[in-house]
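Just one protein chain is left out here, and the rest sit where they should.
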Amino acid sequence: MRVGFIGLGGMGSGMAANLLKAGHALTVYNRTAAKAEALVGDGAALAKTPGEAARGDVVITMLADDAAVEAVVFGSYGVLAGLKPGAIHISMSTISVALAERLAAAHRGAGQGFVSAPVFGRPEAAAAAKLFIVAAGEPQAVQFCQALFDVLGQRTFVIADEPPKANLVKLSGNFLIAAVIETLGEAFALVGKAGIDRADYLDILTNTLFGAPVYKTYGSLIAEERYAPPGFKAKLGFKDIRLALGAAEALQVPMPVASLLRDRFLTLLASGGGDLDWSALAALASRDAGEPSPLIAAT
Amino acid sequence: MRVGFIGLGGMGSGMAANLLKAGHALTVYNRTAAKAEALVGDGAALAKTPGEAARGDVVITMLADDAAVEAVVFGSYGVLAGLKPGAIHISMSTISVALAERLAAAHRGAGQGFVSAPVFGRPEAAAAAKLFIVAAGEPQAVQFCQALFDVLGQRTFVIADEPPKANLVKLSGNFLIAAVIETLGEAFALVGKAGIDRADYLDILTNTLFGAPVYKTYGSLIAEERYAPPGFKAKLGFKDIRLALGAAEALQVPMPVASLLRDRFLTLLASGGGDLDWSALAALASRDAGEPSPLIAAT
Amino acid sequence: MRVGFIGLGGMGSGMAANLLKAGHALTVYNRTAAKAEALVGDGAALAKTPGEAARGDVVITMLADDAAVEAVVFGSYGVLAGLKPGAIHISMSTISVALAERLAAAHRGAGQGFVSAPVFGRPEAAAAAKLFIVAAGEPQAVQFCQALFDVLGQRTFVIADEPPKANLVKLSGNFLIAAVIETLGEAFALVGKAGIDRADYLDILTNTLFGAPVYKTYGSLIAEERYAPPGFKAKLGFKDIRLALGAAEALQVPMPVASLLRDRFLTLLASGGGDLDWSALAALASRDAGEPSPLIAAT
Partner (left out) sequence: MRVGFIGLGGMGSGMAANLLKAGHALTVYNRTAAKAEALVGDGAALAKTPGEAARGDVVITMLADDAAVEAVVFGSYGVLAGLKPGAIHISMSTISVALAERLAAAHRGAGQGFVSAPVFGRPEAAAAAKLFIVAAGEPQAVQFCQALFDVLGQRTFVIADEPPKANLVKLSGNFLIAAVIETLGEAFALVGKAGIDRADYLDILTNTLFGAPVYKTYGSLIAEERYAPPGFKAKLGFKDIRLALGAAEALQVPMPVASLLRDRFLTLLASGGGDLDWSALAALASRDAGEPSPLIAAT
């Protein structure tokens, strides 16, 4: 398949490499072209504009936020202008439901296909093709993309015909992860101040009712208070909670835990912790309990 | 071993039966003696007072709340009076850290052993000897009890020498479960109002990052809005959140999510939902989103 | 002075009438021209476009929200196009800090003056020229406008040279009012459920430490559960809390009570209460306490 790939950051570079390895004819675009060098060395073509990367059967965008996606799609020489009728844009970035609605409408208006397919997984999972993909769009379009999803992830969940619903599922998932971080933070602040060994405590949790990846991954970061280097930055976590709250507001759904998380992230950012891992929320629970919290102090 | 067992409710009756099956000489006590009949038929002795049940090597208490434990231990003809020097009281109920401290001091004063060993697991797990046990106490005493724990549960975690720490771990665990219920409730209110299929959504969660028993158990109750009959009543969940907040207050640890849960439980109780399963917290998130929520209305 | 006035709603019509009475040469504009009839009958000129209303020394905008102000200022035949260099736009609407920043920059770029002068007071106060005005802008411009402020309000507070600061003060004030509503709602739910007479309770509050207009006005609405007809609609209150949170987010200031208010407003809106008075927040506190709350049920 002729595939364009736009966005070669921590996630995208691993994903693009996997597509190339699987034998697809890959054209890549990145704002800073240097990041494309390795892929070009392995046989990818380099596009000078997003639109040029969008001239194949499918173009994938994997970018940091709404603004980056808007620039790449709606800008001059952008995806919308470059994509042929019938070709498909797969948006895999974590973006707002509102932008997904705009993208769906714009591509429909241009006779192009559009599939939302955000992912769960950190950069290691992207590189190892172990992502979980949540896809939504017209059934034929989603089916056409399935071969690519099989290359990129370990499993694809097709959730709906309307692309924005996949984005809502993704945002709600990040909300659930952040809530796990916050509640673990509070629980560790409690048992830690009581003098219980943090590693022992985590061992109990993950070997009883809480034996899921989310508790293991974030539980060990929190138990060890290891908030740097970041796997996913607090400022990006804040962005996603804002997007979840924005989607919920549009539907008139109050989410008090999400509101609390928004305030916690603001506190962390105001303390200079935006570039820490988002699990650093837990350091605020310790600080509010009067416990020493070196990373916060250091920032 | 000569074992006394006090409290033959949903949890205790299965546990006592397992001890009997394992060949221990069992003496049981329950406030309403009728519940002891089956066990007596299988060979258990029936005590007329808690103190009488406490005359063996070990006595286990498995009761509903602090008041029940206080009555059984400190009352006339109670455990404290009946237990011989050197014999051990194993408290397996979910009680306050403060009461565990009082019990530890009282038994120490009387030359008796005391082990806190609260459990994770619902009545089915108790009957199937699949409980998780969190134990704390003097190492020798805990070790002496291990044979009994092996009969009652699938795994024992020894967390500390001070018995109240096991109770704190248990309470913090129930806090974490209630937090999962609340956050799932908010997430389902969001995706449900957006028209996403609730079962599909749960399938995504439990097959990606949230594949732990706590998400499977409560996720399916919430996805199906099946809040009755109760596995664990909302009013007991409220009790445990109060105890967690009480322990946190004594340590000066603010826990904002726990505070939010306390308010949610109060709302549920004030709406007449105290006897629903505690997962009915999720119905409040739906109601606040303006979604029909039949069970709340019905109560 | 030759004054243009744009926006003849509940607030604006009384304000414009006062300017006319004071002898100013008034040109009015309103999207639905019918609302201008009485003023025209009293001698005001009727403009066909916002820009036409902006050809005098000063033009005042008093509109419902950001979108209305943007349309009137930046639209074709708008205020920005119509205002002469050196003439002044006084923005008295409750708008976002971000829009005030855009307006300030746009007018500065066009060599025009810009003063932010939002007001405290309900329609009765506007009609009676009893508004409180919070003004910010270049000192000379503000001083030039003072004669108009004296006609419109009982007192003007000049807070800063940068216009957006007046908008921030206004938004923070509406936050404080909403917080009074919420806390009174909780207090009345408590004492009301205890069987204390609501009117007696209010009498105590307003005659001791809480003898301010905000407690008298909203206290009596809440004591009597009189949430319709609205003096200020819940959906507008929600808008203002959102704007306050937006301004706070831009400054990285967490405001947990404002977050809680946002969720309460969302709940009220989702229950169909958006057109009730914003004091209807208090009905949610009663409902969550299991108390009958007819207005919520009726909506």
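A few points about this structure:
A, B and C are the chain letters, set down in written order, and residue numbers restart from 1 in every chain.
Quick note on the criterion: contacts are C-beta pairs under 8 Å (C-beta built on N, C-alpha and C of every residue); 3 or more make two chains touch, one makes a residue touch a chain.
No experiment lies behind these values; they were computed from the predicted model shown.
Check C:11, C:47 or C:169 against the missing chain and you find that the one touching it is C:169. Interface note: of C:63, C:117, C:179 or C:222, the residue touching the hidden chain in the full complex is C:179. Within the full complex, the residue among C:74, C:215 or C:232 touching the omitted chain is C:215. Although one chain is hidden here, its contacts on chain B can still be listed: residues 242, 248-249, 252-256, 259-260, 262-264, 266-267, 269-270. Interface residues of chain C with the unshown chain, by the touch rule above, are 120, 132, 134, 155, 157, 159-160, 165, 168-169, 172-173, 175-177, 179-180, 182-184, 186-187, 189-191, 193-197, 200-201, 203-205, 207-215, 244, 247-248, 251-258, 260, 285, 288-290. The chain not displayed touches chain A at residues 263, 266-267, 270-272, 288-290.
Simple rule for what comes next: only the chains that are shown with their structure count from here on.
In this assembly, the C-alpha centroid of chain A lies 37 Å from the C-alpha centroid of chain B. Inter-chain centre distance (chain A to chain C, centres taken as mean C-alpha positions): 39 Å.
For chain A, the set of residues that touch two or more other chains comprises 248, 252-256, 260.
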